[in-house]
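I'd like to ask some things about the structure below.
A single protein chain has been removed from this complex, and every other one stays in its place.
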Amino acid sequence: MSDEISPPLDRTKPAAPVLYLDGVSVVFDGFRALNNLSLVVDPGELRAIIGPNGAGKTTMMDVITGKTRPTAGVVRFRDHDLTRLDEASIANLGIGRKFQKPTMFDALTVFENLELALKAPRGPLACLRWALTGEARRRIESVMEEVGLAARAQDRAAILSHGQRQWLEIGMLLMQDPELLLVDEPVAGMTDQETEHTAALLVRIAGKRSVVVVEHDLEFVRALGSKVTVLCEGSMLSEGSIDHVQNDPRVIEVYLGR
Amino acid sequence: MSATLASPAPAGTGRLTIRLVLLGAVLLLALLPALNRLPADSALHVSDFIVSITGKWITYAILALAIDLAWGYAGILSLGHGAFFALGGYAIGMHLMRLIGPRGVYGHPTLPDFMVFLGYKDLPWYWLGFEHFPYAILMAMAVPGALAAVVGYLAFRSRITGVYLSIITQAMTYALMLAFFRNDMGFGGNNGFTDFKELLGMPLNTANARAALFYASLALLVASVLICARITRSKLGRVLVAIRDAESRVRFLGYDVTRHKLFVFVLSAMLAGLAGALYVPQVGIINPGEFSPGNSIEAVIWVAVGGRGTLVGALLGAFSVNALKTWLTTVAPDLWLFALGGLFVAVTLFLPRGLVGLFSKTTT
Amino acid sequence: MTSKPLIMTRRAALTGLGTALALPAIRPAWAQGAPIKVGVLHSLSGTMAISETALRDTVLMMVDYANSKGGLLGRKLEAVVVDPASNWPLFAEKARELLQVHKVDVTFGCWTSVSRKSVLPVFEELKGLLFYPVQYEGEEESPNIFYTGAAPNQQAIPAVEYLMSPDGGDARRIVLLGTDYVYPRTTNRILRGFLTSKGIGNADIMEEYTPFGHSDWQGIVSRVKRFASEGKKTAIVSTINGDANVPFYRELGNQGIKAEDIPCIAFSVGEEELAGIDTRPLVGHLAAWNYFMSVKGAPNEEFLKLWQAYIKNPKRVTNDPMEATYTGFRMWMQAVQKAGTTAVAQVTPALIGQTLMAPCGYEETMLPNHHLSKPVFIGEVQADGQFNIVWKTPTAVPAENWSQFIPENANRKK
Partner (left out) sequence: MTRFILRIAVFLLLALPARAQDAFTGALPGLAGGFGEIAASVERLGSLGDPRALPVLRALQDGTLRKAADGRLLVPQGTGFVDAATGQPADAAGAEAVRLNNRVRQALRGALGRLQLVSPDAAERGAAAEAIFRSRGADDVPLLQAAIRREAVPEVRAKMELALAAAQLVASDESAKREAVARLGAAGTVEARALLLEARATNPGMATAIDVSIASIDRTLSFRRAAETLFQGLSLGSVLLLAALGLAVTFGVMGVINMAHGEFVMLGAYATYMVQEFCRGVPWLAPWSLLLSVPAAFLVTAACGAALERGLIRHLYGRPLETLLMTFGVGMILQQAVRLAFGAQNREVISPAWMQGTLTLPGGIAVTQNRLWIIVFGLIVLALVFAAIRLTRFGLEMRAVVQNRRIAATMGIRTGRVDAMTFAFGSGLAGLAGVALSQIDNVSPNLGTGYIIDSFMVVVFGGVGSLAGTLVGAMTLGVVNKVLEPWAGAVLAKVFVLVAIMLFIQRRPKGLFALKGRAAES
């Protein structure tokens, strides 16, 4: 994919898309995990993505974050070609990701996990010289407050409950201060109350940043009140409001029928 | 994927105790050469043997620290650290050979005996400069560092981790061993370098030289502990632990994992090289056997026995396993391999956190 | 194997334990006639164990032998066995331990040159006494080491002379095959000098080195075959060491290289090595040593009887380094008796000029250069794994540790 071929972005338009996927395909040994997928996410938008197992939701996130290289297609973040960058560079551009299975650093404390995620110079020497300033500490404390883990600051991540781990990972996402958040199944293992809290948090974040949420829980998706994209067999099946997609016969067939 | 066991150094009061114990151990070690000067019939007299063997163990302990930094913290299990150690040893060995000068058996003013012997007319280019001590010390760090940089860059860039990395590094040291065994390499082949005369104007094989080398090793050990502690306590240390436990997650946080791993791997190789440079004048020989894969694995096992992921563990392991080995090879020359092999099995099976795990109260 | 070594070791282990426990404290004073301590510095594990364990047993046998004769100077002998594990720095460490901690009076040890080079500075520093029992490349002389194996002029040169004689097959083209370490390199350098002096040009010499434990000889043996097809009678001089010999000889046999066509003479293959090889295809290939088990005569019979009784196996073989150990031990005993003490300073001069009717059937003398005069034998491999002596020197040859064929030795004063 060279820059010349990729479609020109109209930079004059006020709301140029943050994320732009066009014709993306990923083939593993003949299996098409993504099939000519296109997706556009605008600044500040909150987008929910749903789809049955194997629809390509996680693969799509892998493509955006640089874990998987697409076989074909365009993946852009603002005006950066993501297909040429590795995970770390993509993360530093301002794309944060929360994994389906909460992943953090078990040997470190909650505080330390957040400290690692905090936006700061990432080089080895910079890390060696790093000293925790008052401001950084305040930021970490405020995020701990926000995700409800202030009391557990000095506990190791390994001993947190599943829900708390989800929260910690969301907290790490916030520390990164990303422009685009990719959130994979954030409420799995959460109580109803926590789920509600999470939905509210994501809606709140979305004002300032773009958020893409992958979720199975349709109640949660409804609570987000956002535009919904339905994936199936690696392609987009339907897009629109939650009511729209729930009534789309193709969606019903995929979820219920055959 | 990689080892999931825990534990950076225990916090709070534990840390203080460890500091005190370490300080005490260093002071005790520092006394040894002095006690060696006491008359031989004094109750406190320490024999030359004890001094020289302890000096050797100190260099092993530095090697163990270097391995622990890479493995215990960053999860890079290198089975080729013996190669870095040996390269450092060869660098200083080349210096020592140059210092022999015309005192070799063939009396050649510049060429070491083995070169005279193989019909060399001039020093090979890569031997130039080794007559200067600072250059040799620089090379003892630079060569292992450069090798680690190349191998590490290639391996980390293509995300070779875990056992694959272990196998690659093992093949690296194996290839070097085969290469150094060749007489045509210009490093003395199987015989390597021996019969050193002096270092920095100090005749080796004297109590003074032994004491000096001992203190130099001890100083390097203390410096290494401080450097390692500085790293492991910094945010870099936490990044390394994070890489060890969930490498790809660290990438998604925006850290360039390759650079971090490379940094610690190269640093670790340089430490190992320096340890080797202090080891060789103390044992009086360097030969390609030091590159043998078994040596590297043994050094890793010291760390495992002591308890990886803790600096004290690396030190404890290096001293205790080597003391045991020295004792057993005399007490039970036919059976010591059973004891040592059995120890390795028992530690991996029952003491996943090593000897340190016995003392530390922290829970996982 | 029998269980004998184990039992011995346990005994050695217990004494070792005693001394080791007493290590930092004051050593217990022996009531009277404290035992004479004999250090045994041979690898019992690692790659060299294959060769060196038999030497450990030989020294232990000699300690028993001396004790059965009432000890030395009225004192009992006691062996201190350590395992340097085929690890060269460990050799140096163990040498220091033997000398400083166990205060041994004499040490028998080492096989490889590198292990000897590793302990040499230690013995010189601590004024110890080491007997080195293996044939080696020479180019060394230490006041603290006695070399009871052959120097190159006592093995390599007579061997090649034999190959070039009518009896040996009139070889005019020589293949020098060796393991890549100092002994083969030096020996071959000396041989090259010798061959040149005999008018054999470089085009008629093939020299090739392999790593330790080399196991795939297909390519090299076929290259030798090709080299031998250049119209001149060809012979192989092998300085291949240890483990690599079995695969080498198997390949030689399988590729049909018969001794009548291309004889191979080896300097490192003795009865112990042949014990691991099916020798039937190899009959007629040669070895040059200063002793073969098949030597006739009372001294050898005594040695064999002693050994096989000690090891409790009437089939166990002896070999040249074992004989050299035995000879060295007996000479040391004689020297101690002459000096009336085990002190190295007195024993060393007493050793020079000692003579012994060695198992090889010749009287050997310890020369001022710390090497022995020794006879040279050429033996042919027999189907039963023994050597048939086909040639020998009429008298014992004095050792030349500084070879005249190495130009750098020209200005060395003899």
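Order of writing sets the chain letters: A, B and C. Residues in each chain are counted from 1.
Convention: a residue touches a chain if its C-beta (ideal position, glycine included) is under 8 Å from a C-beta of that chain, and two chains touch if they have at least 3 such contacts.
Nothing here was measured: the structure is a model prediction, and the numbers come from that model.
Touch with the chain omitted from the figure is made, among B:Met172, B:Leu199, B:Leu218 or B:Ala269, by B:Met172.
Looking at C:Gln334, C:Asn388 or C:Gln404, the residue that reaches the missing chain in the full complex is C:Asn388.
Among B:Ile160, B:Ile227 or B:Leu324, only B:Ile160 touches the chain that is left out of the view.
Across C:Thr47, C:Asn144 or C:Ser268, the single residue that touches the chain missing here is C:Thr47. Touching the omitted chain from chain B are residues 2-4, 77, 151, 154, 157-160, 162-164, 166-168, 170-172, 174-175, 178-179, 181-182, 293-294, 297, 300-301, 304, 334-335, 337-338, 340-345, 348-349, 352.
Residues of chain C in touch with the missing chain: 1, 6, 44-47, 49-50, 52-54, 166-169, 180, 208-211, 213-216, 218-220, 222-223, 225-226, 228-232, 243, 246-247, 250-251, 253-256, 259-261, 263, 272-273, 275-278, 281, 284, 286, 380, 388, 390.
In this text, only the chains that are shown with their structure count from here on.
Most remote chain with respect to chain C, judged by CA-atom centres, is A. Per-chain Cα centroids separate chain A from chain B by 44 Å.
Remark: chain A and chain C have CA centroids separated by 73 Å (rounded to whole angstrom).
Chain centres here are Cα means. That of chain B falls 34 Å from that of chain C. Among all residues of chain A, none touch two or more other chains. Chain B makes touch with chain C in their complex at residues 41, 43, 46-50, 52-53, 56, 105-106, 108, 114, 116-118, 178, 181-183, 189-192, 194-196, 204-205, 283-285, 287, 289-290, 326-327, 329-337.
Chain C makes touch with chain B in their complex at residues 5-6, 9, 12-13, 16-17, 20, 24-26, 44-45, 80-85, 87-90, 92-94, 96-97, 100-101, 112-114, 117-118, 120-122, 124-125, 139-140, 180-182, 185-186, 189, 209, 211-212, 406, 408-409. On the side of chain B, the complex with chain A involves touching residues 4, 6-8, 230-231, 234-236, 238-239, 241-242, 244-246, 248-257, 259-260, 263-264, 364.
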